[in-house]
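Once you've had a glance at the structure underneath, I'll fire off some questions.
The complex appears here without one of its protein chains, the remainder shown in place.
Up next, chain A:
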Amino acid sequence: MTTALDKDGPAADRLLVRRPGPQELRPERAHRRRRTLELTLAVAVPVLLVLVWQLAAARSWIDARVYPAPSTILADGWHRALAGELWPDVRATLQRVLAGYAAGTVSGYLLGLLMGSLSLVRAALEPLLDALYVVPKLALLPIFLNMFGLGEGPQVALVAATVFFFVWISTMAAVLAVPAGHRDAGRVFGASRWQMFRHVLLPASLPAVLVGARIAAGVAVLVIVASEQIAAADGLGHLIFDSRALFQNDVMFVGIVCVAVLGVLFSELVRLAGRFLTPWAPRDRGRTQN
């Protein structure tokens, strides 16, 4: 509770006294309660939405033939998983995403580092890369098809191109943002180029780079699904759009759910990797830290 004390009349300074609340009196318990509340909300909101959807389908508020009930989607997904029909598509998408992501991250990081460190390289390449950055990556698919043919190449290249720009920009910006004082300190201690990179630039830039990599993880899944619709014979994107064309709405929703799960898992994996690699960086969740 907060009380205002009027010490020397209305014009004088007012003193606010705040009594300690549970957060101060029992911080461990308050933290546990807060975590419980957050976890409950995180689980209950999706469950509630799914139940409303189930109810709407069961009560014919929505056309269950067009928007199948979650139970139908779950049953179909389970059946397809047990029958082994789902895994080839999941595997195909995952392989493309991982290969493209690895290529895009490594190349984006190296170039970002180079451009962040050397102003002449930055001057030479930044306008060109800025121009390419704004091109919708899906528009590059026909070019990749011409370059790599009909195999996995165009899909992997598309993911790599998408990821590259996110990682490149965040790396370059992070390196440029390293305070001059940090570099000066390195120089004062006589750090070599490698030592400057290893002990100054890398730790200072890695948290921001990993944020870019995490955003890129979600976008990589997004791009591959769109690309598989156009030029692939398998994969989750192909499954979604193929089943849509065949009016198999339950299968289409199975594909959508799989993409959502894949996107969340991949993004979380990158986030966990980031926390492991940069324990000094602040946690990137907007939750209350007690």
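Operating definition for what follows: a residue touches a chain if its C-beta (ideal position, glycine included) is under 8 Å from a C-beta of that chain, and two chains touch if they have at least 3 such contacts; residues count from 1.
Assume contacts and distances are computed from a predicted model.
Enquirer: Assign the chain not included in the display its UniProt protein name, restricting the answer to "Bacillus/Clostridium GerA spore germination protein", "Sulfurtransferase", "SsuA/THI5-like domain-containing protein" or "ABC-2 type transport system ATP-binding protein".
Expert: The correct option from "Bacillus/Clostridium GerA spore germination protein", "Sulfurtransferase", "SsuA/THI5-like domain-containing protein" or "ABC-2 type transport system ATP-binding protein" is "SsuA/THI5-like domain-containing protein", the UniProt name of the unshown chain.
Enquirer: Kindly state which of the options A:A30, A:L114 or A:A204 is in contact with the chain not pictured.
Expert: Touches the omitted chain: A:A30.
Enquirer: Considering the complete complex, identify which of A:L15, A:V52, A:L110 or A:A177 is in touch with the unshown chain.
Expert: Spelled out, the listed residue whose C-beta touches the missing chain is A:V52.
Enquirer: Among A:L15, A:M147 or A:A245, choose the residue that contacts the chain missing from this document, as touch is defined above.
Expert: Checking the options A:L15, A:M147 or A:A245, the one contacting the hidden chain is A:A245.
Enquirer: State which residues belonging to chain A touch the missing partner chain.
Expert: Its contact residues with the unshown chain are 1-2, 18-19, 21-23, 30, 33-34, 36-37, 40-41, 44, 47-48, 51-52, 54-55, 57-60, 63, 65-66, 69, 145, 149-150, 231, 233, 242, 244-248.
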